[in-house]
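All protein chains but one are shown at their positions in the complex.
Let's look at chain A:
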Amino acid sequence: MYRLKTSFFRHLSLFQRGSVISNIGRYQSISHTCDVEDALDEEHKAIQQTAYQFGQTEMAPFMYEWDRTEYFPKDTLRKAAQLGFAAIYCRDEYGGTGGTRLDASIIFEALSQGCVSTAAYLSIHNMCVWMIDAFASDANRAKWIPRLATMELFSSYCLTEPGSGSDAASLSTRAERKGDKYILNGSKAFISGGGESDIYLVMCRTGDQTPKGISCILVEKDTPGLSYGKKEEKVGWNCQPTRQVIMDDCEVPVENLIGKEGQGFEIAMRGLNGGRINIASCSLGAAQASIQKTGEYLKVRKQFGRPLEQFQHLQFKLAEMCTKLVASRLLVRKAALALDQNAKDTVPLCAMAKLFATDACFDVSIKMNYYSY
């Protein structure tokens, strides 16, 4: 009985893959099967189209050059900001766009089809601006959000330290209150935008060793005592600088506290919920672009007298990759909706979306790039 069942299921999966393939054939377009526009309403389709067009005209043609020369495309990012992409889910009082997490997911997925690395930095910037919008005083919101929304100012998120990664709450950067200043001492590692950003949201310890002893403090570049490590050499994502951010008796005005003392860890974690969805969305874009390029390649490239798309093994692989992409996209968009609606299972959903989508889409990109090498 057991043997019968397993053989049935083995054949069932082949049949299902076959049915995905025949559907691809029927629509004659892979992008229809893994359609980014699936189940989106008119407004979201319009958002997707504008972000996609922007990515294709302003990012895709330069992506290779940017990566090769390690160029941080600030002017392109400022153009994206003009479309409202720099403060997507911030309230519109001080220049935010007033959009939703789903809008953001659609935008980052579309931009990533142009350049993943740049889109990923933009998503980090969005996360930082939101943290200020959601938790800072009205004075701080009025002071910082307008210039962050236009990307006159660039921002970075500083949580990880050389000694605390997964155990983020054990961070050791200290902020001592002295009169009307905080004195910061410590270092943050692997900070995206480090050295280029104008403001740094630094999670630091103002109180005890528990998570409730952590605060979020805004440090402006050029503050005396603030310095950066060397630019990290990375395998990819080179158009986004990554550096250590070092604070040595760095004096910051007390007004730069975001939210309340002791609220820093909550701010950091809630920022990351959205950050996970954004990063997962960037992975979706990379996978979508990979599948599309591969689909075209399979039609054109011939070996053994036939175009590659006629080989069953490759058809199966393509069907699996499309399935992974669609599944990832569903999970990411569900997490985005949950966050917008403040649902009870928001946090695990965001984590699941990030976990599943980045793994699945990494797999897709590797396999698809293998075929179109």
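Just so we're on the same page, contacts are C-beta pairs under 8 Å (C-beta built on N, C-alpha and C of every residue); 3 or more make two chains touch, one makes a residue touch a chain; residues count from 1.
Convention: contacts and distances are computed from a predicted model.
Matching "Electron transfer flavoprotein subunit beta", "WD40 repeat protein", "GATA amidotransferase" or "N(6)-L-threonylcarbamoyladenine synthase" against the UniProt entry of the left-out chain gives the name "Electron transfer flavoprotein subunit beta". In the complete complex, the residue from A:73, A:99, A:213 or A:274 that touches the missing chain is A:99. Among the residues A:59, A:88 or A:175, only A:88 touches the chain that is left out of the figure. Only one residue in the set A:42, A:167 or A:222 touches the chain that does not appear here, and it is A:42.
Where chain A meets the omitted chain, the residues involved are 27-29, 31-32, 42-43, 45-47, 49-50, 53-54, 82-85, 88, 92, 97-99, 103, 107.
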